[in-house]
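Below are the structure tokens for one structure; questions will follow.
Note that this complex is displayed minus one protein chain, with the remaining chains in position.
Labels run A, B and C following the written order; every chain starts at residue 1.
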Amino acid sequence: MDITVLFLAIMGTIGLVFAYFAVTERALVKAIIYSAVQSMAFAVMLYLLRAPDIVLVYIPVSVGLYPAALFFLVGKTESEEGEP
Amino acid sequence: MTIPLVISLFIYTVSVLLLTYIVVRGPTVSDKVLSADVALYTSSVILAITGIIIGSEAMAICTIILVLWAYALDLYFSKYLERGELGEQ
Amino acid sequence: MNSEYVVFILSLLVILTAIINLIGVLGFYRFKNFYLRLHAATVSTIGGAFYPLLVLSIIAFIEKEHYIGVSLLLSAFLILLLSPTGTHALARATYRKRIAIPEPLIGDKIKEEEASS
Partner (left out) sequence: MNKKLIVITSIVVFSFILAVYTNLTESLGPLGLDTRFLGKLYVYFTNHEDLRLSTASLEPVTAIVWDFRGLDTLYETTVFAMAIIAIYSLFRIDSLEEKGSLNSSFTIIPRLVTKILLPINIAIASTIAFHGSISPGGGFQAGSILAVVGVLFVVIFSYYALNAKSINPHRTLLFMSLGLIAIVVVTLIPLAFDVFFDNAYLIQNQPKLDSAFGYPKRVGGLVFGGSIGLFNIFEFIAVSFGFLTAFALLSIPEHVFKEKLRGEESLE
């Protein structure tokens, strides 16, 4: 068994579970943290798949810029999502 | 040389898994941010070990980028806590 | 001395740092308080991420892969610089917003400074 597939499976499971948490979470700040962990897992996956170009653009955008934009917008609006 | 590195890769993956449970459970929001931060640093070590095993020069710079931006989440969150809006003084 | 043995011993050290990281992560489960968990975070970032990167950069230098070695050395230096900074800002903001209660509290410098100023 190729050992890379095992790590890919673990990281992909972490990413999927945290994507689910980020979608269903009411408090927006917690959702941002979950999506940061999800992007970490996907960055490790992309690195294991030998795609350093994508990792180099994925990490600054998903860990640096995207939470910043979300925090800016949460600060301008409400911090809790209303009842559906 | 490769077998000890693979074993340590397993241990690091286990600690990332344990940390993600803390990210979900952590009683306060600060615990979540702290454990997410530690998970980012730990995954940077995973990247470094994989780069050593593969031995490809081109992929080494990814570790620097992940380490550089792991602490940005802390700063955004603490500024949000203290001021409410990130552009304020 | 043959360089393969040196590399083997160094990679055993990487396992040691991985165990240190695991101990730090177990501290997240054992400690009851946010301020106590900061201690566990220090163990697993400095002991579990700074030292292995240093050891891995030495391995890369021994194997004559200088580009990998220099980049891992730089990232180890950056962890030493950035991880305490982020933790400091996080702890200060958490204290000032009273999110977590500092349970075994011996002295309170921030309150003294705010009272004096």
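Observations on the model:
The rule we apply is simple: a contact is a pair of C-beta atoms (placed from the backbone, for glycine too) under 8 Å apart; a residue touches a chain by one contact, two chains touch by 3 or more.
Just so it is clear, the structure is predicted and the values come from calculations on it, not from any experiment.
In the whole complex the chain that is left out makes contact with A, B, C. Looking at chain C, the residues touching the absent chain are 78, 81-82, 84-85, 88-89, 92. Contact residues of chain B toward the unshown chain are 57-59, 61, 64-65, 68-69, 72, 75-76, 78-79, 82-83, 85-89.
In the full complex, chain A contacts the hidden chain through residues 1-2, 5-6, 8-9, 12-13, 16-17, 20, 24, 50, 52-53, 56-57, 60-61, 64-65, 68-69, 72-73, 76.
One rule holds in what follows: only the chains that are shown with their structure count from here on.
Contact topology of the protein chains: linear, an open path with no closing contact. Highest C-beta contact pair count among chain pairs: B-C. Here the chain at the heart of the structure, going by C-alpha means, is B. With centres taken as mean Cα positions, chain C sits 11 Å from chain B.
Each chain gets a centre from the mean of its Cα atoms; for chain A and chain C, those two points are 22 Å apart. Along chain B, residues 29, 33, 61, 70, 73, 77, 79 each make contact with two or more other chains. Chain A has no residue in contact with two or more other chains.
Remark: chain B residues 1, 4-5, 7-8, 11-12, 14-15, 18-19, 22, 28-31, 33-35, 37-38, 41-42, 44-45, 48-49, 51-52, 55, 57, 60-61, 63-64, 67-68, 70-71, 73-75, 77-79, 81-82 touch chain C in the complex.
Of all residues in chain A, those touching chain B in their complex are 3, 7, 10, 14, 17-18, 21, 27, 29-30, 33-34, 36-37, 40-41, 43-44, 47-48, 50, 52, 55-56, 59-60, 63-64, 67-68, 71-72, 74-76.
Here chain B touches chain A in the complex through residues 6, 9, 13, 16-17, 20, 23-24, 29, 32-33, 36, 39-40, 43, 46-47, 50, 54, 56, 58-59, 61-62, 65-66, 69-70, 72-73, 76-77, 79-80, 84-87, going by the rule given at the top.
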